[in-house]
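Then we have chain A:
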Amino acid sequence: MTGGLEVAGLRAAYGSAVVLTGVDLSVGPGEVVGLVGRNGAGKTTTLRAISGTIPRNAGGLSFGGVSLPTHPYRVARQGVIHVPEGRMVLRGLTVEENLAFGAAAVGAAFGAAERERALAWFPALRPLMARRAGLLSGGEQQMLAIARGLMARPRLLMVDEMSLGLAPRAVREVLDAVLSACREQGVALLMVDQNLRLLSAHCDRLYVLAGGATTRYDDPAGRTDAFWQSVYF
Partner candidate 1 sequence: MKRSFWLLSTAVAAVFVVAACGGSGTATSSGNGGATAPGVTSDTIQIGTTSALTGNVSGPATLTTNGAQAVFDKVNATGGIHGRKLKVNVLDDGYTAPKAVANARTFVDQPVFAVFGGYGTVPAQSIVPILEQAKVPYLFPYQGNPYPDTKYVFLMMPLYRNQTAAVIKEAIQKYGKGSVYALVGKTADTPQTVQVAQQATTDAGGKWLGYDEVNQGTTDYTPYVLRMKQAHPDFVLVSTTPTDCARYVTAMVAQGALPAKRILGLQTLATESFINAVPSEASDVLFAPGPNAAPSNKLAADCVATVHKYSPNTQVTMETLWGCGTAQVLVYALEKAGTNLTRDGLVKTLEGMHQIDAAPVLTPISFSASNHVGESSMYQFTSSGKQLASAGTMPIPDVKT
Partner candidate 2 sequence: MGLVGAAAISGVAVGFVYGMLAFSIVLLFKASGIPNFAQGNIATFGTFIVYLLAARTGLPLPVAIALGFLGTAALGVVIYLGGILPRGEAGTLNLAIRTLAIYLLLFAVMNLFWGVGQPFAFPRFLPAASVPVAGVSVSLLSVVTVAVALVLGGAFWLLYNRTATGLLLRGIADRPEVARLLGANTARLSAMAWLLAGLVAVVVGLLTVPTALLSSDMMDSFFLYAFTAALLGGMTSLPGAFVGGVAVGVVSNVVTVLRGQEISILAIFALLIAILLVRPDGLFGHGVVERL
């Protein structure tokens, strides 16, 4: 499947503790893929290895047929945008400035059109544009982080723990907005999340990470809760 993200035999470690022993996954253009696993299984480590935040000990990574560079900012400029765990908004800047930052970072424009498009996806942000990002609630920061990621013209958006600390209703809102934005922009989506049922309802494919390696499940919607419970617990 060319044109998307290909990860083969990815190994990564923190100091002496090896976390990923051999991760294989792929995300085709416009696909929605979920990566799940018990806490501490290495989901965040996988995204960090892909985006170059941590060194990759081994494994082949390519996007759109081109091998992924090691510097995070070059990975971003190749179209792979990683919205990190904990949202990480730029606290000193206002909401609008965070959005503008997303565009400026990759040298894209941020005019009225882009501004309106972001607010169309996340209307809740409209009244908060002039507020300093550090003062937003958890959910609002999550929306801002994703909107900011989209401003960077990604071809693949990787979102880490979108539902963290969000009430179920807020998770739905954010997920619907992300899915429609990605569909509208033709952006592929790789989501790491605890919310197993939500992912299996909306993802084309699920990868379960356990013991540092991934197992692929092609028809997530068809699986029963009992199945996930056995895999997950």
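Note that in this section contacts are C-beta pairs under 8 Å (C-beta built on N, C-alpha and C of every residue); 3 or more make two chains touch, one makes a residue touch a chain; residues count from 1.
If you want to know what made the cut, all candidates are chains of the complex that A comes from, given by their letters.
Keep in mind it's a predicted model, so treat the numbers as computed, not measured.
Colleague: State which numbered option touches chain A in this complex: 1 or 2.
Modeller: 2
Colleague: In their complex, what parts of chain A are in touch with candidate 2?
Modeller: It comes out as residues 51, 53, 71-73, 76-77, 81-84, 88, 90-93, 97, 100-107, 110, 132, 134, 148-149, 152.
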